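Remarks on the structure that follows.
Only a single protein chain was left out; the remaining protein chains are all shown in position.
Note that the chains are named A, B and C in the order they appear, and that numbering of residues resets to 1 at the start of each chain.
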């Protein structure tokens, strides 16, 4: 038996014993996420148990080094773990901007001290992070940010306003872009800093979205003290790290395009809902729309696969994340427009038990943000035109 | 009986006696046009007879003043004439850039002498005109033209190269834009001049198109003498007239969008060709495409109607010709793509009698030029954005 | 008829503009929503509207109406699309009046149309039984019994269904689901015994209901028109409904375009107005062109109804299909071009998409009407 086979067997056994039964299927509402953090209210004891057990093995961040609490798994092992988790339909033990965003940035750009300080609590789900990038005047033009950090020797005093802070009201720490040299040119003079959301002067205020939920905040910074040892990378050189994180975010958002809805393909769902006659779905125009979506969706899924395979095999051209982000989010928006048509008048019911609290229309409205957050579709097209096609 | 009713009766009687039988239906090849001019070879004696009879009444240019050979008809009378011609399915007696383009420009901007000289021969089909606007380096950027007219006192000496001269090799005279003041700013310093194509130094060379036909020429101008009394309007102020003509051209090209093919709607044609089952056309996806086109086509046709009615009633906002040109040509291109699908492998047959010499694919390829000539679709969208929407 | 408004229609349009801007702007929708309003509009709104004669516009003079015609009414409805104004105008003054006028006896017309014109009653049309529009697929039964009928069945997606005084109910007196024959219309009091009304909150926070009829007994006089021959009047009513929904969607497309155009001229990014970016300019120009097409087809459809044009049914489908398409484009582009703030509840632009989709779906969406158009065209 190879090492990998042995690893698979061990993993399977361990999961069998340690993954609680209730963590092996989705909740009806579809909100299975576990965010962790100081003030997090777990949906169940099982949810906490599952997070803690996985964290203890470092498997909430399986490919991070063990010295920072990670799982230390090789690529092949990581893949095995994912497969075994999928096999038992296990939920993610911990969802976190720490694991997805600032963690990888710290691993790549952070000092040893920052790694030691921040990574282990992220792995254990103790600290929940949020991102302070966008500002009211600087949406697509991220580098146009105005929030300032004034140098006070061993610390900065930060003032300004951030917007689109994901779960800013629930997070414990923020990674935040500040203009720390107002003389420098646009992209220069920006630093990436970390601070506790309980620092005096930090005030997150939830923004209500058209979907009715408030996953984002405006965050006001009034004379917030930021220690200099909490700057990631060099002072005034945070833009490189910010761009790295943006690419990272883009890939996350772009990956959502081709997911199935509740395990059914769009076509199966449509056929079931609309019925068929003479072998064809009852609404011929909607059938054309569904089939066209499925064809595009299949091609997109294969493209995400191909891009990954190319990177793995060293053939990757890179820079395709803008395309995946652009196409994936547009596809996802189209999918939800089609879902609305499939579900007819049921699809616009906003509240009540039968509609799971208006899950479909609220999620549909939420998808409209996919092509805005993490860089609008327009920005992605600019990036493709300039960076890939070389159009000036 | 009102005057108009009397006019209708007279017209009907006259047409009954004077429109030759063979001029009351289309030719199989679809090329029913009569261009006139010095070297024109009429397809039949009837064709010449029909042109001459109509020209004698001034009805080749029904709304032009009688003093220049036109019909002198009022709007209402003109409409009656058109209706009566349509009723007997009469062909156009004379198709001419003289009537469509330079004639109206002369009526609006030309001196009395120029009108007297040029309009009557146009009405009679004696002189065929072509347009010298575009240049190889100045396509969409029409005002960037480089052909020069050097002032020699009573005349200009013109040098340069024109392109996309419609039927330049068959025309007798050209109306042409020249840069007559090279110091002036772009749009200033341009004059609209007229000259005979037999003037020494004028060399039209046909351009073969992807459709296989050559309706356009490159025209070379080598030391061509242009008399100053052949300048339309003021010297160096030809751009205003050029713009007027462009709008005119745009309306002509834009008007083509919703025409039927051989008297059948796209839907009827498709249903006949593809067959129906259970009341619906056999190819469900193509059916969706056809129906969507017909809906857009109907909306476009109604819009052309509404715009005309608004102008008539004084409610017109004007400046809609860019929209009609843009949408009409895009619609026409879509229509021919759909026609190709309807006719399947028959649609790509390039020669032979059964395909009327490849009429469909050649016409389809020709439609690709609709959104290029007379200002590209991109230019029309620029015009809408700037002039109508006020986006800078 | 020329495709332009005459002076009177133009005046009505302007007066509607003024009235709605003052008494029912988008701010009012927000207020009603936040207050959890059951109707979706201010208590006195319908009274003001009927005072202005809006309830009587489609009612023939013979029954106390103004008989002002569809083009005029269309202008008002288009304006309500711009202001997203909810009111009984659609369900009562359009659907109710059209159905009663098309199917009713002299006595019914005299009584009901007069009452509508006078602002005394409101109505709702109960047609669909499943989540997709299917006017021949009526399973609800009306069985003759004694001197009247007994109704059993269920209806969904009934606009104003939770507040209307009278329900115009489509039921089957014979035949099977799918048949055009055997469909009959009944006028039923919403408060009649056996009528169960479940209010349903939708994305546009208007007043919809699912209805359940359990052995509801009505008198013979409740039958609107001839027994079993109701489909024709129903069709006329649905065509009118779709044309007015198109007019409303047109107002929404125009207003969301206008607001977005304004934003393109105000918002700066990278140091310049975003309206100076050519990619957005071209999209805006195409969008504007599409809206121009919509104006034409809506006006033509309204005129066709006024003229009794036999093409009105085809035009209804052309208009609804096109308007669904352009309303979807408009509401999506509006959010995308507003970007971040377009996603916030605080900004008004998001209300357009939430009203647009129910309006698109009511009485058949783009796919339904494209299919219907093809069928009516013989393919």
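FYI, contacts are C-beta pairs under 8 Å (C-beta built on N, C-alpha and C of every residue); 3 or more make two chains touch, one makes a residue touch a chain.
A quick note: this is a predicted structure, and the numbers were derived from the prediction, not measured.
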item: Neighbouring displayed chains - absent chain, whole complex; value: A, B, C
item: Sole contact to the chain not displayed, among A:249, A:337 or A:378; value: A:378
item: Residue among B:64, B:164, B:195 or B:239 that touches the chain left out of view; value: B:164
item: Candidates B:140, B:182, B:313 or B:387 - the one touching the absent chain; value: B:140
item: Touching residues on chain A - with respect to the absent chain; value: 265, 267-268, 270-271, 276, 279-281, 287-288, 290-292, 294-296, 298-300, 302-303, 305-306, 309-310, 312-313, 315, 320, 323, 326-327, 378, 380-382, 384-386, 388-392
item: Hidden partner chain, residues of chain C it touches; value: 277-279, 281-282
item: Missing-chain contacts mapped onto chain B; value: 134, 137-141, 144, 163-164, 207-210, 212, 273-274, 283-286, 289, 333, 337, 340-341, 343-352, 358, 361, 365, 368-369, 371-372, 376-378, 381
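Heads up, the rule we're going with is that only the chains that are shown with their structure count from here on.
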item: Chain centre separation (chain B, chain C; CA means) in Å; value: 43
item: Gap in Å, rounded to a whole number, between the CA centres of chain C and chain A; value: 41
item: Inter-chain centre distance, chain A versus chain B - centres from mean C-alpha coordinates, in Å; value: 56
item: Contacts with two or more other chains, residues of chain B listed in rising order; value: 280, 287-288, 291
item: Per-residue multi-chain contacts in chain C, two or more chains; value: 280, 370-371
